[in-house]
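To keep things clear, I will list the structure first and then write my remarks on it.
Left out: one protein chain. Kept in place: all the others.
Right after this comes chain A.
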Amino acid sequence: MILTSPHISGHMTIKWFVYFSVRSICNSKTCNPKPQIEHQKQNIQTCSRYYLGNLQASIETYLEKTCKIHYRSFGSTATKIQRNPSYSALTSDDINHFKEILGEKNVIQDEDRLLTANVDWMRKYKGSSRLLLQPRSTEEVSQILKYCNSRCLAVVPQGGNTGLVGGSVPVFDEVIINIGSMNNIISFDKVSGILVCEAGCILENLDSFVVNQGFIMPLDLGAKGSCQIGGNVSTNAGGLRFVRYGSLHGNILGLEAVLANGTVLDMLATLRKDNTGYDLKQLFIGSEGSLGIVTKVSILTPPKLSSVNIAFLACKDYSSCQKLLLEAKRKLGEVLSAFEFLDNQSMDMVLTHLEGVRNPLPPSTYDFYVLIETMGSDESYDREKLEAFLLRSMEGGLISDGVVAQDINQASSFWHIREGIAEALMKAGAVYKYDLSLPVEKMYNLVEEMRLRLGQSAKVLGYGHLGDANLHLNISTPQYDDTVLAQIEPFVYEWTSKQRGSISAEHGLGLMKANEIHYSKSPETVNAFLTNPFVILLLGLANDHSMGELGNDHEDIFTAALIIKIH
C-alpha cells in the first residue's frame, strides 16, 4: 500500500499515514502469497505492533512535550519528514505502463501542468512530482493503483486542489492521480433528489445541474467553482449550508472507492436507510483519502426552495452576535439556512483587496457583521418573518443596522463579501490560517488574545460559521515570518485544546496539522484509529497478498472484521 499523502481535494494526513505505508511494505515482504486467515491475523498483529511502536514514539514525544517542529523555508509549520527510501523512484517503464493503461494524453509530464499540480491553492506547499495521471474511469484508477502498489510507488490523490492544509499536493515525488477527468453525472432521481455522480464533478456544476431539476446541493463553499465532490466527501467538507443541512456524514448515501491495491469497494447505495451491517462508507468520509480514492458518490440533495432572503447586519459587539444567533435559531427556526459572521478587520480586508465590492451598510464603523440567510417555500411569509425578526432584534439592541437584499444581485454581493475574505487575504500577502471549533461564547476571545500577542506585526481577522461554532482565524502579514509563526503556534492549538475544541473544524489535517492531532484527540483515540479492525482491514485489503481467501464482497469483509475482533 502506497498511500502517503492521500487526499482528493483538501486535506491530508501525514505522519501517521507514513507509518501505514511503512507497515504495508513490511507486510508485502513478509506475507506468503496465499495466507490463511490465521496467518493474516498474525500479520495484522505484527503490523499493529509495528504501528503501535511508531505511534508510541509519537505519543511519548507529545507527553514529554518535546515536539520537534521544523520550519519550512516559507514559514509554514511542518515536521521535516524524510522521503521514505522504501518507495521506488519513477522509471520510464512505469511511465510506459501508465501510458498503456490511460493513453498518451492522460499521462502528463509537461512542466507547466506539473507545476500547477504540485502547488496548493495557498501556494504554501510545493511537491516535486514528475508525473500527473488523469484516469477517466474507476477501472483505470484501479489499474493505476494496483500497478503502483506492486511497484511500491507513492501516490497522492488530487481533485480540485483547493484544500487549505497541504493535503492535495505531493510531499515529495509522489505520482499525482487527478480525478478531475471523471466528471460524469451518472443518474439523478427527480423524486427523491438522489444524485449519483463521479468524484471529479465540480461542486458548482453539480449545483447548476440539480438546480435545473428543482434541487440544491446540501453543501456550499467558497471554493465551489473548483472543488470536486470526491474531495468534499474525503474531507467531510462543511461549508455555508451546514447549519441547515448538516454534515456529509448524513447526506452521503453511498460511495465507491478504490483501495490502494486496486480493489474497488462498491458501497454505492442510493438508499436513505440501510441497516445491514457496518456503515463502512462513514470511515471514508473525512478520512482525507487515507483509506482509498473515492471514485463515485451518491448524495441526497434537498429540494430547492423558492424563497431565499438574505440580510447583512451590523452588531456592536460579539455578545450581540451570540444572542442574535440564539434568537435566529429560535425565531427563524426552520427557514434559517446560513448564519455567518465577520469582524471589522475582515470587512476592511475585503473592501481593500477585492474589486467591485462595497459595504452594504451606510458608512459607519461597526465591529461585527452578521449574514443571515433564510430559505423557505413562501416568499411573502418568509420575508415578513425575517423582517419581523430583524426589526424586533433591532429594537432589542442586538442589531445596530442592517440591510435586506431586494434581488438576487444584491444577495450575491452579500455572499461575495463573506466568501471573498479568503481571496482578499491571499492578495494581501502571507496568511496563517486556522480553522477551529470552539464554544461560541469563547470564540472571539481567541481573536482578541492573538491581537494582543501579535500587536503591530500582523493583522488578525476572525470570521466564520457562527451557526456551527466554527471560527476561521486568519493572521495576515506581508510575508511569511518565523517570529510571527512562533507567536501563533503552538499557542493557538494549546488555547483550543484547553477549550476542548477542534484544531481543524472542517479543513482537515493535511500536511499542516497532522502532527498536532494530539491537541484534539487523546493518544488512546489515535491509537484506536490505528488498531481499528476496519482500518486495518481496509489497509490489509490493500495488500495484494492479504485477504486472498476473502472475496471483495461486503459480506466477507464483515465476516473478516468479526474474526479479527474476536481474536
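Heads up, the rule we're going with is that a residue touches a chain if its C-beta (ideal position, glycine included) is under 8 Å from a C-beta of that chain, and two chains touch if they have at least 3 such contacts; residues count from 1.
To be clear about the criterion, contacts and distances are computed from a predicted model.
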Given "N-acetylglucosaminyl transferase component", "Ribonuclease P/MRP protein subunit POP5", "Electron transfer flavoprotein subunit beta" or "Organic solute carrier partner 1", the protein name in the UniProt record of the chain not shown would be "Electron transfer flavoprotein subunit beta"
Among A:390, A:422 or A:505, contact with the omitted chain is made only by A:390
Among the options A:266, A:401 or A:449, the absent chain makes contact with A:401
Across A:82, A:275, A:365 or A:409, the one contacting the chain not displayed is A:409
Chain A positions in touch with the non-displayed chain are 306, 308, 311-313, 358, 360-362, 379-380, 387, 390-391, 394, 399, 401-410, 412
